[in-house]
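Provided herewith is a single structure, encoded as structure tokens, for subsequent inquiry.
Omission of a single protein chain aside, the complex is shown with its protein chains in their original locations.
The block that comes next holds chain A.
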Amino acid sequence: MNRRLSPIQGVLVAVLGLGGLLIVLPFLWMVFTAFKTPDDAYAWPPTLLPKVWIAGNFKKLFELIPFGQMFWNSLWTSAVIASFNILLGAPAAYAFARLRFPGKSLWFNSHLLSMVVPWQITLIPTFLLVRWFGWVDSFAALIVPSLTSGYAVFMLYQFFRSLPRSLEESVLMDGGSWGTALRYIALPLSSGAVAAVWMLSFLGNWSSFVWPSIVLNSPEKMVLPVGLLALQNHFAINVPVLMAGSALAVLPTIVAYLFVQRYLTDAALSSGMKG
């Protein structure tokens, strides 16, 4: 019996498809509205497709705010932070998963604590610290406090624990160090997980708002989410221009997600939430 053709399966897929429209349609509306004239966007009854396709909203977007600069700032700072999260997080996660050393549970629990403490508690003192270092309105303020991430360490820790020990043990038996075992055995085996954690960290920083809005002031240092929200309050703003900005901010994340989605949801699963 071919179960795929059964009526129950048809109903399941139809219901899920209808629900899926609730996710797809808003994104489509966002993209199409970015090409509408203001009259068209505010027309009643609302339509999905533009009556006349115009590209002027994107031009206006780049006139109102330094969108290209903001996009670039978000891109490179998120990439740098995500890379450091791996660079610092993978060795730490590996040590927590495999090695015995003094203070291990204390250091591990410190990482967990940094994950669960509400951000409101640490926000103001972290700002004071950054101000004391003289980093206000510099990219250092954005990057340095996020060099490591409790989420990244925890997700990689979960993954390393799931690897078989035998290969690493053979390295150690042959006189290799723990560094060799990490570099040549554990890391190559975890490339999928590392990519997923990198991407989750990148996406998290790409959309992060509160911290950059507090430590960065100059327009030329602004990141994308902060610039977008500022746009909302701009006197010359209208819905099509807002949607043009939103679409340009969202589309790269969707493309990146589709590339690594299989690993991504598995990694997110291991931490129980989004990183």
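Please note the rule applied: contacts are C-beta pairs under 8 Å (C-beta built on N, C-alpha and C of every residue); 3 or more make two chains touch, one makes a residue touch a chain; residues count from 1.
By our rule, contacts and distances are computed from a predicted model.
S.K.: Considering only the chain that is not displayed, what protein name does its UniProt record carry among "Lactose transport system permease protein LacF", "Sulfhydrogenase subunit gamma", "STAS domain-containing protein" or "HEAT repeat domain-containing protein"?
M.R.: So the chain that does not appear here would be "Lactose transport system permease protein LacF", according to UniProt.
S.K.: Out of A:L64, A:A79, A:L163 or A:V239, which residue would touch the omitted chain in the full complex?
M.R.: If we include the chain that is not displayed, A:V239 is the one touching it.
S.K.: Using the document's definition of touch, tell me which of A:F35, A:F58, A:F96 or A:F159 contacts the absent chain.
M.R.: Answering carefully, the residue with contact to the hidden chain is A:F96.
S.K.: Given the contact definition stated above, which residue among A:P118, A:P164 or A:P188 touches the chain not shown here?
M.R.: A:P118
S.K.: Consider the whole complex, including the chain that is not shown, and state which of A:A79, A:A140, A:L172 or A:A195 touches that chain.
M.R.: A:L172
S.K.: Since one chain isn't shown, list which residues of chain A touch it in the complete complex.
M.R.: 3-4, 9, 12-13, 15-16, 19-20, 22-24, 26-27, 29-30, 33, 41-42, 44, 46, 88-89, 91-92, 94-96, 99-104, 107, 110-111, 113-114, 117-118, 120-126, 128-129, 144-148, 150, 153, 172-175, 177-179, 182, 203, 206-207, 209-210, 214, 224-225, 228-229, 232, 239, 242-243, 245-247, 249-250, 253-254, 256-258, 261-262, 264-265, 268-269, 272-274
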